[in-house]
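Here the complex is missing a single protein chain, while all its other protein chains stay put.
Chain lettering (A and B) follows the sequence in which the chains are written, and residue indices restart at 1 in each chain.
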Amino acid sequence: MPMTDKALFKEKFIKGILVSFALSSLFFLFLIFIFIFIEGLPLFHKIGLKNIIFGFKWAPTKGSFGIFPMIVSSFFVTFGALIVGAPLGLSCAIYLSEYSGKKMKMFLKPALELLAGIPSVVYGFLGVIYIVPIVRDCLGGPGFSLLSASIILGIMILPTIISISFDALMGVPKTYREGSYAMGATKWQTIFRIVIPSASSGILASFILGMGRAIGETMAVIMIAGNALKIPTSILDPLRTLTGNIALELAYATGDHRLGLFSTGVVLLVIIMILNYIANFSIKRKIIK
Amino acid sequence: MDVKIRIENLRLFYGMSEILKGITIDVYTSMITGFMGPAGSGKSSLISIINRMIDFEEGIRIEGNVHMDGSNILDGTIDQISLRRRVGTVFAVPIPLPRSVYENIAYGPRLQGIRERSRLNTIVEESLKKAFLWDEVKDRLHTSALKLSGGQQQRLCLARTLATKPEVILLDEPCSGLDPISTAKIEEALSELKKEFTIILVSNNTKQIARITDFAAFFYMGQLIEYGSTEKLFTNPSEKKTEDYIQGKFG
Partner (left out) sequence: MRINPRITDKLARIVLNTQAFFTVGILVIIILIIILKGAPHINLEFILSAPEDMGRHGGIFFTIIGTVFLVFLSILLATPLGVGTAIFLTEYTKESRFTKIIRFGVESLAGIPSILYGLFGFIFFVIKLRMGWSLLAGVLTMAIMILPTIIRTSEEAIKAVPRNLRIVSYSLSATKWETVTRVVLPSAAPGILTGIMLSIGRAVGETAAIIFTMGSSLRLPMSLMDSGRTMAVHFYILAREGISMEKAYATALILVLSILFINIIAYYIMNRVIAKYS
């Protein structure tokens, strides 16, 4: 009694549908790449890779498409965010995994999720109202600056850094800690010499993923960064990121101008893929270890 | 006595190692056949060939024949789904589905396309009665099955298998985790059930095998050492190994 043809057909049919669903993600990824590249690459051909990536002047209506200042600015903001967010986030994760009680964990985890859920425009708005004036009044400059953007982005990447570092720290076997205590180490020595090194690749991954979020952040950045078209020379200077460039001009750009925004997108996409690759790599290493 | 399942020279390989080494055995209709033997002797593997659950394992190879009512169930064209409708299984640990008592029992019948509430009600009640569980759960059919005690859960699993109306029931050490009272209830149920079903009971408990089975087989390291009527095996075994095992010298 072989399986009835109808039942067999049904199972095959279902599997076929599920395969096509699974392939859809790849298909969408493909579409995104293709369409951003199709629009973005011609200008590289026309203007020259060097003149775009290392060009200093962005005047798309006059034929200048240099985005070097934006690339630099994107990295500045990203590292700025990391300088603000990484120590705070890592400390918080260490506190959560090593010091806090169960109740505190139960409260903080959902609180962090909420923090992660607040829309980026709201962060940007609060930055404009509270951070920008403080920076302007206390330190000078326009207030819309690398510093303000770094502070806000640093706060925005906290949940990413905390939750992934926390998982990495919790993944360190209890026996490691016990062994260290048995040798007379204090709690901090144990954390510093045993726990953090054992969790290091997970912690690194959290930083890289935090960077990924910071470099891709758009709306908050255009609200507080000032969007000036030059390489900032101090942390109090305004700056424009790659994401900001796209968001600020896409709505009205036409012709080569629009293509220039897609070229910006190509550069951003490539940077993001490299970051993702590195993050995946360090997470994988953690698992193998 | 009709032969329900005829196993001929059955070999099972996990990768390179031979787990069953040429088993030949006849299982008779409406009898309880006991499989006993120390852990690792291949009893569970044999069971999982009969219900073809072995198909979920990777890297196996099977040789030989297993006929049920004359048709070969190892045939590549056999439909495991309808085979498992005819061969029900109760596992060592009770595994209730995370649903109500009622829905656990109705799971199999629903798969068979039975929808009418009245029919399902009847099946649920009958099955629970046959598993000697009805009186204990009739007032809480719609509470979670996970709230039952271990012994009740195992009888629920038996009832759930009965509800699919199988011809053969395989029980793989069903009482291994149970207290004596629950064990007694399951034994009582099985003794009643053999009128309707062909039963294979795997057990490490030789006393249990002696108490309720009609035929008994002793396995050792993938080999069938001895097979015969339970009475013969326990009073006058032909093999020294069987005698040692029954007397509790190993295993």
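One rule holds for everything that comes next: contacts are C-beta pairs under 8 Å (C-beta built on N, C-alpha and C of every residue); 3 or more make two chains touch, one makes a residue touch a chain.
Values in this document were obtained by computation on a predicted structure and should not be read as measured data.
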item: Sole contact to the chain not displayed, among A:Gly141, A:Gly202 or A:Gly265; value: A:Gly265
item: Residue in contact with the excluded chain [from A:Pro87, A:Gly179 or A:Pro197]; value: A:Pro87
item: Absent-chain contact - pick from B:Lys43, B:Arg160 or B:Lys194; value: B:Arg160
item: In chain A, positions touching the absent partner; value: 7, 10-11, 14-15, 17-19, 21-26, 28-29, 31-32, 35-36, 39, 87-89, 91-92, 94-96, 99-100, 108, 110-115, 117-126, 128, 130, 155, 158, 162, 185-189, 191-192, 212-213, 215-219, 223, 243, 246-247, 250-251, 261-262, 265, 268-269, 272-273, 275-276, 279-280
item: Touching residues (missing chain, whole complex) on chain B; value: 51, 53, 56, 81-82, 84-85, 88-89, 91, 93, 95, 97-99, 107-108, 111-112, 144, 146, 157, 160-161, 164
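Just so we're on the same page, only the chains that are shown with their structure count from here on.
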item: Interchain centroid distance [CA atoms averaged], chain A/chain B, Å; value: 56
